[in-house]
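Note that one protein chain of the assembly has been removed; the remaining protein chains are unaltered in position.
Coming up: chain A.
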Amino acid sequence: MTYLAKPKLHSADAPRNALGYTRRDYEGAISTLCAGCGHDSISASIVQACFDLDIEPHKVAKLSGIGCSSKTPDYFLGNSHGFNSVHGRMPSVLTGAALANRNLLYLGVSGDGDSASIGIGQFAHAMRRGVNMTYIVENNGVYGLTKGQFSATADKGSKSKKGVINSDSPIDLASLALQLGATYVARSFSGDKEQLVPLIKGALRHGGPAFIDVISPCVTFNNHNGSTKSYDYVREHNAAVNRLDVILPKAQIEASYPPGSLRRVVQHDGSILHLRKVGVDYDPSDRIGAMNHLQERQALGEIVTGLLYVDSSGQDMHTHLNTVEKPLNQLGDAYLCPGSKALEALNATLR
């Protein structure tokens, strides 16, 4: 396989954001995934979210593990540094990168095999530590890249393409993230960009550990009857709890909503989350309630989507560690090396 450079043709009237960039400036190499793969829609949503938020692409670091999903960072944000790391270990690499420079935006992209099977430990601990990141799992219930084995998120009783019934209980990463300390937890569907793009935007502006479980059908290995991660199944069982609009502090747009139907959350950086109620009465600031809701609805076979939980008062890892404002990777010799005088004084205490 060789690399395909994407032709950089800017049509003159393509919409530009506040930085003067077009959507094309947020794209990457041409995807080599199967046509129709849910992962490509997620890449497109990431592009849209970054464009909408006027993010400078080089201020984003995108990290992934191994899998079809983990290849996708090559297919968006071509002007961002990316790191296709080791199977199941993206969270630690991202954590280290975030320690080195607190001023970049960290986008972790992973698969259900990558995060729920081999990488469950690192997934859990990155959430616990409060790493400031947007962590997206492109969840198809199978290992796409190794040709369709069940992953740890496959539902009990769901059927593989070869007809095997999965007998193991599924891991629900959103529930885990809630339990382990993520302060922004959402679930969405790759086929619903209207829901997904604002959820990514809210996560990118969150300023703490943000997790999005995106059901992303694998058209090649898990889109058949009997799969609970197929396009049809997800559409039929999708039970959204809310709809999100992300409003940047500078924007003065005041949308009008029917009274009682809107919840407003102001995040650390001043961005505002407008949550419109859909059907049920759902309180996204109630962590225990969110966990209960997920369990109850999952038991009924529903796939709960939307912004499940947000806590805008959370603190991130750098706050816990009390690190200096200036990124550690930019501290010069004089800030780091105590010098010979201090060493001589130390020598004297060791005699």
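Basically, a contact is a pair of C-beta atoms (placed from the backbone, for glycine too) under 8 Å apart; a residue touches a chain by one contact, two chains touch by 3 or more; residues count from 1.
By definition in this document, contacts and distances are computed from a predicted model.
Taking the options "Septum site-determining protein MinD", "Isovaleryl-CoA dehydrogenase", "C-type cytochrome" or "2-oxoglutarate ferredoxin oxidoreductase subunit alpha" in turn, only "2-oxoglutarate ferredoxin oxidoreductase subunit alpha" matches the UniProt protein name of the chain that is not displayed.
In the complete complex, the residue from A:84, A:149 or A:179 that touches the missing chain is A:84.
From the options A:14, A:100 or A:266, the residue with contact to the chain not on display is A:100. Where chain A meets the missing chain, the touching residues are 1-3, 29, 56-59, 61, 63, 73-74, 78-86, 89, 91-101, 103-104, 121-122, 124-125, 129, 317-318, 321-325, 328-331, 333, 335-340, 342-344, 346-347, 350-351.
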